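Removed: one protein chain of the complex. Kept in place: all other protein chains.
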Amino acid sequence: MLNVAPRFREYETLPSLNDPSIPALPPLPTGESEDTRRIVERFGEDILAAGLHNGQQIVYVKPERLLELAAFVKDDPKLAYEAVVDVSAIDRLKLPIGADDARFQVVHQLRSYARKQHLMIVAPCVGNETPTVPSLGNLFAGAIWPEREVLDLMGITFTGHPDPRRILMPDSWPNHPLRKDVPLGGEEVPFTLTWGDPEFATLGKQILPAESVPPKLPPGMNRENMIINMGPHHPSTHGVLRLVVELEGETVVNVDPDLGYLHSGFEKTGENKRYKDFVYYTDRMDYLSSMNNNFGYVLAVEKLLGLEIPERAQVIRVIMSELQRIASHLFWLSTHALDVSGTGMSLLMYATRERERILDLFEMVCGARLTLSYIRVGGVWRDLPEAFINNLRDLLAVLPRYFDDYEAMLTHAPLWQERLEGIGKLSRADVINMGLTGPMLRGSGVDWDLRRDAPYGGYENYDFKVPVYTEGDCYARYLVRMEEMRQSVRIIEQALRNLPDGLFRTDDRKVSLPPRAELDVSMEALIHHFKLMTEGFRVPAGMVYHAIEASKGELGFFVVSDGSAVPYRLHVRGPSFNNLYAISKMSRGEMLSDIVTNIGSIDIVLGEVDR
Amino acid sequence: MDWLNLVVFPVLRSVVLIVVLLTGFAYLTWYERKLLARFHARYGPNRAGTFGLLQPVADAVKAVFKEEVIPRHVDRWVYLLAPMLALVPALVIWAVIPVAKGVPAIADVNIGFLWILAIAGVESYGVILAGWSSNNNYSLLGALRSSAQMISYELPLGMFLVSILLLAGGFSLVSLVETPRAWWEWVWLWAMFPLFFICILAETNRSPFDLPETENELVAGFQTEYGGIKFALFFMAEYINMITTSTIMATLFFGGYRLPFGLLSDVVWLGPFVLAAKVILLLFLFIWVRASIGRPRYDQLMHFAWKFLLPVSIGYMIVTALLVVFFK
Amino acid sequence: MVPTSFYLILAGLLFIIGTIGVLTRRSALIILMCVELMLASVNLTLVAFSRQWDNLTGQVFVFMILAVAAAEVAVGLAIIITHSRQNNTTNVDEVNLLKW
Amino acid sequence: MGLEDKLPEGIITTQLESLVNWSRQNSTWPLLFGLACCAIEMIATGSARHDISRYGSELFRASPRQADLMIVSGRVSNKMAPVVKRLYDQMSEPKWVIAMGICASAGGPFNNYAIIQGVDKLIPVDVYVPGCPPRPEALLYALDKLREKQGRETFAKYRRNELAEAMLSPQDMDSLEALRAKQFA
Amino acid sequence: MAINSFIKGALEIGKAMGVTLKTLREKPVTTEYPRDPVPLYPRFRGKHELRRYENGLERCIGCMLCEAACPTGAIYVEAAENDPANPTSPGERYAKVYEVNLLRCVFCGDCEEACPTEAIVLGHDFAMANYNRRDFILTKDVLLNPQEAHVVIRPE
Partner (left out) sequence: MMTASILFFIAIGAVSLASALGVVISRIPIHSALFLLVNFVSMAVLFITLDAQFLAAAQVIIYAGGIVILMLFVIMLIGSDEIRENAGHRVWTPYVGILLGVILLASMTFALVEAGPPPATSAVVQGGVPEAVGMTLLTRYILPFEMAGVLLLVALIGALLLARPPKQKTEN
């Protein structure tokens, strides 16, 4: 009916300097570690491969023994992998795999907090069109939601899954979008050339009908009680989260989160964009701490590239990351105060007022307020402007005073304390089993901070305290975040003291643009410039999971490269997504108002939850 | 002459009063928005007229010319009745408040205190019926909260009123203002003012006790389904209630239309201005509290009423009775 | 001055309406309301008589009735709530556990 | 519609019209409705530094029945589309829509299966704001643009429901489902 | 003890009210946007502009590198051979069509970075809101002749 103008321009049609190579499989792990040896000893033939790859422990296991392996690594005191932090899957359709090789692989990321170890378990799925694999959901609560996500986006059936429903896409969605045979979708970008096309002729005038289907009652809910739909349009769900709440009086009997109202296809988009382009997309995931998102993504890619980063760039990254953490926490504080305390509450304005000053600094450095994409592969976008350091010093001098003001308004205020203390209680065992991270973890007595326990980006050089509270309630999480802001100020101060001179991005011309001055004098620089701008840089085939401590928790990027300039598989482990799982457990048996407190306390950003 | 006294004067007075109150309401919204803005370190409305002084006019005209929607799922009559029920008590309570020496707003009845109590009792109907008739779960929860909250806080409020009544020795508000009081009476009275103020906050659904409409939990609570002029009526009711209760507090605690130490007590026309000044100061308190204090949870609010305020108010009443018996 | 008989007639009519309500309606809540209606009509006669005979006893009686009414409503509503919680109805016809 | 339906046409109406338009310009209450990144900038617009309250628009109403302006701040996903439409339908006339940011305006960088490529496929948009996300000042500028538009409105528009006429007739309409199917065809 | 905690709570509330009162005395931090200019930092990236050389020639040589670099495909360039007698740009080719779709642009600055001749730059104009979707295609005309010169040549 409607004709789409045939004007698609692919990057490949542009002059590229050497041919794109044939996609390669990520190489198998080599060598071994103590843990993999122990696992191989126990499971023998059923371990397909085990060892180290990019410095990570990886175990490939036959699907029929996956469950057993998971139980073993969980319970064995010498392994003690207590938590599943992420589950993802790879559709290997476009990779040169053998005919009898499984098309889908499920990848689990396991974490041992006691031993500070990370383990990746990969299991191929049985069946290529309707793949199945055993579910770890009964063993690790933290696997339930990620598995639902894989089920939804990849169409992999998890046998024995406690709650096998779609999670992000509408129930009626026709396909599983992350499969490689499903197109990206979207529409052509109009220019004056194509404005006349029938597709665009009706823009702004054609109002499409969109019937809303009455939602199904989630399992386990009783119609006799009052069912309340919180969201997707609700002031306190921090975006478009929908919570189906079953109430008895005002007591919450059951909560069922319904996600996907902001599902924007980040992963699929990432698999269709060059590595250099996806940095811009990471901004828009957790839009409150885009710096951290950039950081995490860039570190993962750099790990694949095996790139060394100049010292100055490292320090700048830390400064930015910590500033972003403060900004994010300030925004959390303001919205949390708003949720708990009401619209007139001044704290909303005060915390955003200080946040604006940080955003000013960002604008000065990055030219944008929110979507910064400042941290790039190989370093940072530009060097710090001259005035930046002084402005930052000024800000750092006053920030602690502002924090004192906030605490004067909240910390011991009786109403605030009463609203938060004992609300949303989570025990230490719970948070670990549910795979929660960040302040959720530290508020429940787990002394874990990736910056300290798995240092990245030079964090090992800084002296800072990781606040830990054992109460596990909203008040403890509040205290954790307040203290984190103060610690971030400390880190930035240290970083400012030791800010070295030097390059702000690597001079490896394979990934980093040559300086503008060189373009006019050096042919080689010009070639690099053209190549980086058209094709981007190539990343060696491999597989990596890299996690950083973002302001909301562990932000992990799982990247599979086939050697080209576009990621083959790009999965994001968003802290909000996994943390949000706890909302049901936190809110059950509490009051309706406490749901709001709990959401605020989890500190979710829907862009990251739904991706 | 009878007719003049019985019908014409009261009607005239009510008209004047209503006009004053509506203007007061309009500028209270402006006052609140401006003041709240300053508490928040910003400017507040300044586009409509100088200093945004025409802002209330814009709001009002807009509300009047907004489409009137009656959702299909509501209980039509009750839905339409509710905003009026919310507004009327806020207005009629004024009947007994003295605004100047010898000039009650409408009438100096000998049951002034009881009148206040009685009207406070029916105030909650608007909210409750709005919540119920909207046929919306959020509204219903708001209505339930409202009814429970109002009943709970009416008890300590009544106790406090009775205590003041004991001190005053009569039901008339005029005589309450006119009777001179000993210094210890004032001190004893003021000691209880914060608690009385808390009750008033709860009765007027003002932040931090705005639980029936808690935006962050119940979307807009009982008024979720109301828009246009009907919503404006609720808005009006809330703000006129603020003015009314401030006036009551000014009358009960701060000598109403009288200046301290009996200054200029013969200048009758000064009365309304003195009263207005006191009211504005009290309204400042309302807004200041809103800007500074978080909101409790619904059950905590109830606990506070029953487990703290009620016993304290009963104790206060007993002590007051003893004081009156032995010292007065 | 309105003659007392007017008040009495009004009270009587109200009382009868209340009675009819109690007898015809099946919802426990509405029956309770109708009982209140009857009580109120009695109050009216008492106050009217109090004025008629210039005697405050009538008003004191009304005061007592108010107290009784409050107590009655509290207990009655409590019973209705409990019952409706268990049987999910307020229909008095279905309250027949004691029937043999 | 509201009162204006019952008014005769004439000079008084014109005078009234400008009064009403002025009032609408100065008391545009937005719907408290945030979607994605732009919502954060929308909140920032309300914050002390940028202070949308100067326009009389700080009363973000959570209930669509009390709101005049819908700021679609962020990307609208396929799952969200019916909700957005429903919210818009629940707002009472006169109502306006600002598509804040490029995602709401045209899909922005999310040229993919999940995002509706422009919210104007669902609801009529009055002002589009480019930027990803637009600065708070850009939103304020859009608000100024909207005020300009509000100033030009007439009662007749609502009386004759010109808005509806401007839209295509139902048989020309394509449904969201069809659009979706086309993407995967 | 209830009374005791009440008094303590009252003190804390007093402290909170003190903080707000303190702010009341301070000057608001608001920037009165349309009246006062917005303080923008040099690196801020707003509306696109095409630059010329001082002699009036266009800088753009139609290399289409910006189009390739754009992560969202918001730029469309069609190059043509320069008329040697009356060149539009100093190079061999120039951009016959140069369009930016503002509603797809994320203002990331990659085009600016990619451009070898510094022809396309992101200016400081952020007031781009408009009524019609068709108004958001910046044609070469518009790009070359911005209403006000917002161009900031960044030192880097």
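Labels for the chains are A, B, C, D and E, by order of writing; each one numbers its residues from 1.
Quick note on the criterion: a residue touches a chain if its C-beta (ideal position, glycine included) is under 8 Å from a C-beta of that chain, and two chains touch if they have at least 3 such contacts.
Nothing here was measured: the structure is a model prediction, and the numbers come from that model.
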Chains in view touching the one left out: B, C
Residue touching the undisplayed chain, where the options are B:17, B:143 or B:312: B:143
Contact set of chain B toward the excluded chain (per top definition): 2, 75, 77-78, 81, 109-111, 114-115, 117-122, 124-125, 128-129, 131-133, 140, 143-144, 147-148, 150-151, 154, 171
On chain C, residues whose C-beta touches the chain left out of the figure: 1-10, 12-27, 29-30, 32-34, 36-37, 40, 43-44, 47-48, 50-52, 54, 56-57, 59-60, 62-64, 66-75, 77-82, 84-86, 89-91, 93-94
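To be clear about the criterion, only the chains that are shown with their structure count from here on.
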Reference chain A; chain at largest CA-centroid distance: C
Centroid comparison with chain E (C-alpha atoms), farthest chain: C
Separation of chain A from chain C, taking each centre as the mean of its C-alpha atoms, in whole Å: 65
Chain C and chain D, separation of their C-alpha mean positions in angstrom: 55
Chain centre separation (chain A, chain D; CA means) in Å: 31
Contacts with two or more other chains, residues of chain A listed in rising order: 189, 203-204, 234-235, 280-281, 346, 348-350, 353, 356, 371, 409-410, 413, 415
Chains grouped in pairs wherever the two touch, ordered by label: A-B, A-D, A-E, B-D, B-E, D-E
Parts of chain A lying in touch with chain D, wherever the complex brings them together: 1-2, 168-170, 173-175, 177, 182-187, 189, 202-213, 232-235, 239-240, 260-265, 268-269, 272, 280-281, 283-284, 287-288, 331, 348-350, 352-353, 356, 359, 369-371, 606-607, 610
Touching residues on chain B, where the partner in the complex is chain A: 36, 39-42, 137-138, 140-141, 145, 207-208, 210, 214-217, 219, 287, 290-300
Touching residues on chain D, where the partner in the complex is chain E: 48-51, 54, 98, 102, 105-109, 111, 118, 120, 126-132, 134-135, 137-138, 140-142, 144-145, 149
